[in-house]
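For this depiction, one protein chain was excluded, whereas all remaining protein chains were kept in their positions.
So, subunit A:
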Amino acid sequence: MTNFLLTPIILPFFTAILLMFAPKKVYYQRVVTLVSLILTTACAVYLIQTIHTEGIQVVTFGNWPEPFGITMVADMVAMLLVTTSVIVALFTVWYSFKSIGIEREKFFYYPGVLLMLTGVNGAFLTGDIFNLFVFFEVLLMASYLLSVLGGEKGQLRESIKYILVNVISSALFVITVAFLYSVVGTLNMADISVKIAELNQPGIITTIGVLFLIVFGLKAAIFPLFFWLPSAYAAPPVPVLALFGALLTKVGVYAITRTYTLFFVHDTGFTHTLLLVLSCLTILAGCIGALSTFNVKNIIIYNIVIAVGVILYGVAQMNEDGLMGAMFYIVHDMFIKAALFFLVGIMIVVTGTANLKKMGGIMRTYPTLAWTYLIAAFGLAGIPPLSGFIGKMLIVEGGLAAGNLWSSLWILLSSLIVLLSVIRIFIYGFWGEAKTLVPKESRTHYKQLLIPSMLLVLLTVAYGVGAEWITPYMQDAAEVLLHPSVYTDAVLKE
């Protein structure tokens, strides 16, 4: 039964292997992927409940004693993110049926999605720093496939850039792990935390902390390292973009959160101030980008950058409100980004262009799409009953409690810019003179895209309205993040 926490990794992995035997049978591919993802979701939800009642679940491969084997740790932080990722992947696969195109479906699209999910879930669940690197590579390899699949010219160019950036950041990751190993002599994350506490964090550990920030910052797109993201994400088709936007940067954010709450907690003056300043600048860069473009995809892509900044601002506070807010916000953001990408994907399908200036009056023909988009846009900006509110409120409270008045005000101000950027899509795209739409040869096609999008938006609304019901789980997560001893005691069983 203790091995049950491996199901979110094993199920997608074996399904991907099964799918590789019959790539041309599209119906088989679709059904098996969907069934496997539903099963994985059920396992993940069951695991959340187990952790809530029985505490952190730990399994070490091969029954080795704790610091020597590879440990998998399912605490509430990891499990909430795993569950969110699996649900987002489920909706993306459903949305893909009508949008990704039969040619891609016949060429290992679904195995690619499942292997990426394997890597993402593994990265969330692992308790070993080198194993984290390996799972990063698993998800990156699958994401290279998904980003280049189809082989359009734009995709080829952007994939070269994307792969190059990630090869460099992976090499940096290996270098950083080598430095860390030479200082503490262990790779188990709980053991590293204990060893750093014994050393009382000398200067070299702070240097390694900054190196980790650079490595994971390249994956998560924080301020000076986000340059590759906008064009690399704009090239692949919309379902792939939704998957990337919802999952990939969040793995980097999770890795920063984990290392900055578990390892580098004894001298927060430098590292966490750096994180705070960079998160504010990340928000600034994202805001400028989101207002600068008339491409609907790019507006939402720059909103990813803003959200990364907001989450890391919550992490940098290192108090209960800030960390709980960051957990609330990261889960919300994964759902809402996927939903928004689905919706602008439908806009691109019905208008035949991604340029906002060429759109107009979609509301006359597609009112349901318009209202769904408006709810999602309000949710993203954080209007009270919806999902973005509680996370941002707690983050700002945490910032004020830590005495960061001006940066907290900046977080609030950025919400207005986020709202402006997404409402611009609504005003230009849905209002105004009706412009030429792609002839609707089949309304059913449009409906099949709209149903998963609407359900995902409904889920975010439920997440916002039911915040009180979710709070105990978020408190568990904040507890683990705030007190590294909870994590290390569970793993090392002293």
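Going forward, a residue touches a chain if its C-beta (ideal position, glycine included) is under 8 Å from a C-beta of that chain, and two chains touch if they have at least 3 such contacts; residues count from 1.
As a working rule, contacts and distances are computed from a predicted model.
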Hidden chain of the complex, named as in its UniProt record, picked from "TusE/DsrC/DsvC family sulfur relay protein", "Protocatechuate 3,4-dioxygenase subunit alpha", "Energy-coupling factor ABC transporter ATP-binding protein" or "Na(+)/H(+) antiporter subunit C": "Na(+)/H(+) antiporter subunit C"
Contact partner of the left-out chain, one of A:35, A:178, A:288 or A:455: A:178
Option touching the unshown chain, where A:32, A:88, A:120 or A:148 are the choices: A:148
Per the touch definition above, residue among A:52, A:106 or A:157 touching the missing chain: A:157
Residues of subunit A in contact with the chain not shown: 130, 133-134, 137, 140-141, 144, 148, 151, 153-154, 156-157, 159-160, 163-164, 167-168, 170-171, 174-175, 177-179, 181-182, 187
